[in-house]
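Mind having a look at this structure? Questions to follow.
Only one protein chain is missing; all other protein chains are in place.
Our next item is subunit A:
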Amino acid sequence: MINAVGLHKAYRLKGRRIAALQGVDLHVRQGEVYGVVGRSGAGKSTLLRCVNLLERPDRGEVRVDGQDLTALGSARLRAARHGIGMVHQHFALLSSRTVAGNVAFPLEIAGVSRVERRRRVAELLDLVGLADRARAYPAQLSGGQKQRVGIARALAPRPKVLLSDEATSALDPATTAGILDLLRTLNRELGLTILLITHEMEVVKRVCDSAAIMEDGSFTESGRVSDLLRTPGSLLTRSLFPLPSDPPPGTVALTYPDGTDEPLMSQITRGFDVDVNIIAGALEEVAGHSVGRLNVRITGERRAEALAYLADNGLLVEEVR
């Protein structure tokens, strides 16, 4: 759905050249939620703005829904943007308009008739659960409500793609959860493709099918979350399941990417005559299915065979040194 290839972008700030993007390739599949995680200054905000060409990349090509945006003139680009919704960290609502007026705004831009606008606005406010606040002004809403208006507004022209610029960063944890659930629901029910940037691993864990970790203007790893969890040394896995800072020698980190049905631990103690000492463990809900992580100490003559057996059974086995 979104295919960006070889994106480069540099700025000049007080005479210094700052490379915000250094050859980023981004591929977001139709109907998935894709998260780009990174610290502030990693270039994720620039990346997001390159996808709807709020910022024009110095080099590289951006295709959204098959259309090469970098090749479009300004009128065609504006039309293409109707198909790409965007939600903003600080909501970016018009303070002079009511909730209904804000949601109607992109429809006015797109030239939708008044009658149709009214119908669509009512429908959208229902969808985000704000039907009773249609006449309120943004200043009268809570942060979570403002973001719901932002989402309703972004969805008004029926976009295929939604870009989320740190949509939950200005919200408290409970409100964040509500907004993320809403995004997930929209993704499932409308088949909406969502590209979000965030600095919170928690967001990736909760809603993303795919993710990329961004550092200094490029991706250090990217792919389906379930695949990343299977990748040895994955930063994503380590961020989701931090290891104890000082693990005893011989510790093995086991990741269960597909849940746990088999009693593997007792199988290896019986089958390979090893001792298993569990040091730490966690079970996390990642993108809708549970992923486990276990730090164990395995000792015995046939330790290597036992580890190979675990790997054969779909576990990611990493020696911790």
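Simple rule for what comes next: contacts are C-beta pairs under 8 Å (C-beta built on N, C-alpha and C of every residue); 3 or more make two chains touch, one makes a residue touch a chain; residues count from 1.
Note that contacts and distances are computed from a predicted model.
Trainee: I want to check something: the complex is missing a chain, and I'd like its UniProt protein name from "Homoserine O-succinyltransferase", "ABC-type dipeptide transporter", "D-methionine transport system permease protein" or "Protein arginine kinase activator".
Mentor: Matching "Homoserine O-succinyltransferase", "ABC-type dipeptide transporter", "D-methionine transport system permease protein" or "Protein arginine kinase activator" to the record, the invisible chain is "D-methionine transport system permease protein".
Trainee: Who touches the missing chain here, A:Val24, A:Val37, A:Leu93 or A:Val225?
Mentor: Residue touching the chain left out of view: A:Leu93.
Trainee: For the chain left off this view, which of A:His8, A:His27, A:Arg63 or A:His82 is in contact with it?
Mentor: Touching the chain that is not displayed is residue A:His82.
Trainee: Touching the missing chain, which residues of subunit A?
Mentor: 52, 54, 77-82, 84, 86, 88, 90-97, 105-106, 108-110, 137-139, 153, 157, 163
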